[in-house]
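Missing here is one protein chain; the remaining ones are kept as they sit in the complex.
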Amino acid sequence: MTITAEAESDTSAAGFEARARAWLEANVERAGAVRRTRGEELVAYERALQAKIFDAGFAALTQPEEYGGQGLGEPERQAWERAAADFAVPRMTYSVSHGMCGPIINLLGTEEQKAKYLPRLWRGDDLWCQLFSEPSAGSDVAGLRTKAEKVDGGWRITGSKVWTTSAQYCERGVIVARTDWDVPKHQGLTMFLIDMKAEGVQVNPLRVATGEKPFNLIFFDNVFVPEEDRLSELGKGWDAAVAMLRFERISIGTGSTRSEGPYAFDNVLAAAKKLGRTDEPGVRAALAELYVLEQGTSLLSLRMRAEAAAGIALNARGSIAKLAGAQANRRTAELVSEILGTALVSWSGFTPEGDGLYPGITAMFAGSASSWTAGGTMEVQKGIIGERVLGLEKDPQVDRGIPFTQIRQGA
Amino acid sequence: MTITAEAESDTSAAGFEARARAWLEANVERAGAVRRTRGEELVAYERALQAKIFDAGFAALTQPEEYGGQGLGEPERQAWERAAADFAVPRMTYSVSHGMCGPIINLLGTEEQKAKYLPRLWRGDDLWCQLFSEPSAGSDVAGLRTKAEKVDGGWRITGSKVWTTSAQYCERGVIVARTDWDVPKHQGLTMFLIDMKAEGVQVNPLRVATGEKPFNLIFFDNVFVPEEDRLSELGKGWDAAVAMLRFERISIGTGSTRSEGPYAFDNVLAAAKKLGRTDEPGVRAALAELYVLEQGTSLLSLRMRAEAAAGIALNARGSIAKLAGAQANRRTAELVSEILGTALVSWSGFTPEGDGLYPGITAMFAGSASSWTAGGTMEVQKGIIGERVLGLEKDPQVDRGIPFTQIRQGA
Amino acid sequence: MALTLTEEQLDFKSAVDDVLDSAGDTKRVREVQEAGAPFDDKLWKALVELGVPGILVSEDHDGLGLGLSEASIVLQALGAHISPTPYRGLAIATAVIAKSGDGALADEVLPKIADGSLLVVPAFAEGNGGWIPAAPSVTVSGGAVSGTKSFVLDGVAAQAFLVLATEGGTQGLYYVEAGDGVEVTKLDTLDRSTSAASVAFANAPARKVATADFGELLAYADAVASTVIAANLYGGFAKTLEIAVQYAKDRFQFGRPIGSFQGVKFPLAELAMEDELALSILRQATTAADEDPEDFVVAGLTALSKLQGIALEGAIRLVQTLGGIGFTWDHDAHLYQKQAATVRLVLGTPAERSERLAQALGI
Partner (left out) sequence: MALTLTEEQLDFKSAVDDVLDSAGDTKRVREVQEAGAPFDDKLWKALVELGVPGILVSEDHDGLGLGLSEASIVLQALGAHISPTPYRGLAIATAVIAKSGDGALADEVLPKIADGSLLVVPAFAEGNGGWIPAAPSVTVSGGAVSGTKSFVLDGVAAQAFLVLATEGGTQGLYYVEAGDGVEVTKLDTLDRSTSAASVAFANAPARKVATADFGELLAYADAVASTVIAANLYGGFAKTLEIAVQYAKDRFQFGRPIGSFQGVKFPLAELAMEDELALSILRQATTAADEDPEDFVVAGLTALSKLQGIALEGAIRLVQTLGGIGFTWDHDAHLYQKQAATVRLVLGTPAERSERLAQALGI
């Protein structure tokens, strides 16, 4: 299935960028040209497009050729990013597949695993999900309780996973399960590749406060995983999970100093003007504060990008960007209350899907809690910042070195 | 030295109150009639007055007669409180002597100790201080490092104590020192009665951010304490200290819903008016918030008093009052900044002692940090509230059960 | 000052709690909400049987002859249970009619209010400002009222409205019955246990509420409404704290209950402090209403400002303490969050209320 990029005379990154741009012009819509609803429709569109990009030789640029990659370097990858910035190339759908699952298979997989899974993964034929979080183990990921029992020729997996985005569309997943209950919690975990369409996998969309269902709760009931789909060494699942999470690039902004979306200053200001409230001192003060908040998070993203470009490692400071985003969102809930008043919490004659300005703000307001915990609770981020940015000592870890079965747990 | 109250016909509490009021009218100034500076002058005045009250039979009302008390009951004590409320009777000077040191000697002392110390203590001839806190052990009082070594006929005490109010005026103190370093930290402490005028005691006033010196740092250099002045059993000093702290009544307000002092709403409002700033929206909002803050702490005090009067135990909820006071003070620093602007931080033509309204606010502002830690840091209060009011589990205690010498300590 | 409850009040509280507890848990609340009904009729009927609508009606008018302290007990319980009833709007209107001194109106409507057969609510707000417009655009002329009121709390099923209007340049309160010339449009609300409507009047018959000092009556109305909303917010706040504390005890992570982490414990301790402060201020307001009318205006406004300051924080902290499940549909946390977010705004934003308090304080 491997496709080689056309041999052309100009092999420089600039030449590559020009070819990429030309191909994109001919084959892909401009970014923002069409507004697509989320969900199934988007996934189908992006799947088809990803296959096209792959077949044209513009996907998996820095990956080895034997597993479907192009074997090119960082300059070409950046050239593609520049060219693709203006086009509606797939972004969200493959962020986990390509950003985390591909790299970890590449790092830890056997030759057979790589050959079997990676080409389909890069082409987008298979969509992958990450299966770490559990209802009983939220911030304490290593405390997970999904079990994998050794059986003839493989493993049987039983348990539940949660907060899995788009799991209903996924063909495959990377799962961490407990294979040894008599060792300390980090030492009894193993990572597997799992078939999401196998018998015993049940994907349940999870309804959230806005009424939407962006996440899934997944039950695994005695799901068979063949031995050849074990990815990590036995008991090395935690190290594998940590390595996989490291691939997760911190989202550090869009490059604009003005945010978009319902909570954006421009949007809230427009709503305040529409309501005729911009003369009120409390509203003016709240708007000014909202502007300062937005500038802070936007400029921090820009600065971190600039530093990354200058070769300064981001490391745990990514948690600062996450915390800042969550706290700005939390504070904005109060500010939009002050700015919109009862218009924030009541409406008539239009719906959240309508063309009004503030219904979007209201929906954001109702659903904002989910953004505070994306990628870890604020408490987790503060711990990382305190310990890994400031160098403060860790909390005493009472479950350290104790067999998992002897760790205290709730009712 | 024991004086008995005059035998009069009316032995009821009401009769007692009438007699007390008559005596006070004749012998003591009205409250607020004279403004006294703090320090030595005040101590001298209150000492003289306390002796007079004692000699008239109105001190130590509920204490046993054999140690200088009047052997009366709670009704008489309350009757005295009511009568004395309008008069300039000693309050601050003896709060530690009479509120904590007397009661603990009463509870733990030998007959000899009680006979020797209590009459002079109740009469105010001896002023006592409490010597628990140390520079190296702040919130962690049981981690104290002042040592008491056994010698012929008694003990030699070496170490330092801090935050001791009015120590320079005290004749005696109650001190906790470490007598055993090889047992867990709470088990190696012993409580002693110490002569503050003994050789080796050095009292150093401690200058704080306002430039004033309200506290002392005290060095003990090989100070001899005779065996008969050991108050607690060996190794039971922690229990004794806890018992002594329980005597410390939470200050739960004055009974007024309007606070007094520089940060009081009325005072800050007057300053804002004087500056002509009450038309500014930011100032108006800050003043309203200050009012709400003040009402909260004042009414909480009133409510706790009402509950106490109704027989509802205060227990650890006293920490809520402390935390509320500290947080209100902390927030007020921001509010007075908003209300007074540069007038808060600059002045000309008057001094902090002058008749202007805001110099007092400025001094309060500069010195407010000390009120956040009075009776324990805010962190200590939050821990008490979380654990003893809400019933949440304690932090893991890594120094529990470990010999004191093996507990980790800083550089 | 009665900052603690009396025996009688504690008994009354138990009775109210019993009714609400037996009305079912939040599953029932959800059903009512999903059905789009403004109120839980079954629950409201039980509360009527308990005499709740008559709390603020004197015994002369067949009411219970109690005060805001008792009304506050009900309002707190409603907030704790997120119960959809029309009691907030009704309590405000009842207190204002009783206070007005308009004996004829009182004789006519208070007995019906007391027996649960008449729902009257205030219709003060206009447009998007606070609930008392400086210059009402709704006008009365020739005994008829015209214009539109916005965000009329509990207005959906009301049989009558207390309308703040202008007549010949002078403000007044008017009693207007639902019917011809009164068009009620239900609003959608984020908190579906808070019902509101916009009400358009077109030459609807309006009866002026006779009162000796209109300014005083309006200030009283503001204080009553503030106290009612503050009590309702406090009920929700205290309950969110209770749920969060319980979860912090039950949920284990890293081998210990999450409440043992200071990062979870300290914010809850701060809320416990806010709870005590808020309750003290609220009790002061209800007691002043019943015993010390001079102080009531400032006390009521103070109570609302305090609760506006902490209600949303309390609900958000619950969500934060819960982590992921805090924003799932099945957990009640989002119901409390939506209730707090909505109810704290019904009389105006915190800044608007703060300015009103400043005025009441003579600043």
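By letter and in written order, the chains are A, B and C; residue numbering begins at 1 in each of them.
Just so we're on the same page, a contact is a pair of C-beta atoms (placed from the backbone, for glycine too) under 8 Å apart; a residue touches a chain by one contact, two chains touch by 3 or more.
Please read all numbers here as calculations on a predicted model, not as lab measurements.
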| item | value |
| --- | --- |
| Which displayed chains the hidden chain touches across the whole complex | A, B, C |
| Residue among A:Thr278, A:Asn315 or A:Gln406 touching the omitted chain | A:Thr278 |
| Contact partner of the left-out chain, one of C:Phe201, C:Phe266, C:Phe296 or C:Tyr336 | C:Phe266 |
| Residue of A:Asp125, A:Glu212, A:Glu307 or A:Glu334 in touch with the missing chain, whole complex considered | A:Glu307 |
| Per the touch definition above, residue among B:Lys116, B:Arg305 or B:Arg330 touching the missing chain | B:Arg330 |
| Candidates A:Ile320, A:Leu340 or A:Ile407 - the one touching the absent chain | A:Ile320 |
| Residues belonging to subunit B that touch the chain removed from view | 133, 135, 137-140, 143, 162-163, 206-209, 211, 275-277, 280-283, 285-286, 330, 333-334, 337-338, 340-348, 362, 365-367, 369-370, 372-373, 377-379, 382-383, 395, 397-399, 402, 407-411 |
| Missing-partner contacts on subunit C, residue numbers | 261-263, 265-266 |
| Residue ranges of subunit A at the interface with the undisplayed chain | 257, 269, 272, 278, 281, 284-285, 287-289, 291-292, 295-297, 299-300, 302-303, 306-307, 310, 312, 317, 320, 323-324, 327, 379, 381-383, 385-387, 389-396 |
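Following the convention adopted for this analysis, only the chains that are shown with their structure count from here on.
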| item | value |
| --- | --- |
| Chain whose mean Cα position lies farthest from subunit A | B |
| Chain with minimal offset from the mean of all protein Cα atoms | C |
| Euclidean distance of C-alpha centroids - subunit B vs subunit C, Å | 43 |
| Computed distance of Cα centres, subunit B from subunit A, in Å | 55 |
| Subunit B residues counted as touching two or more neighbouring chains | 281, 285, 395-396 |
| Per-residue multi-chain contacts in subunit C, two or more chains | 256-257, 261, 264, 351, 354-355 |
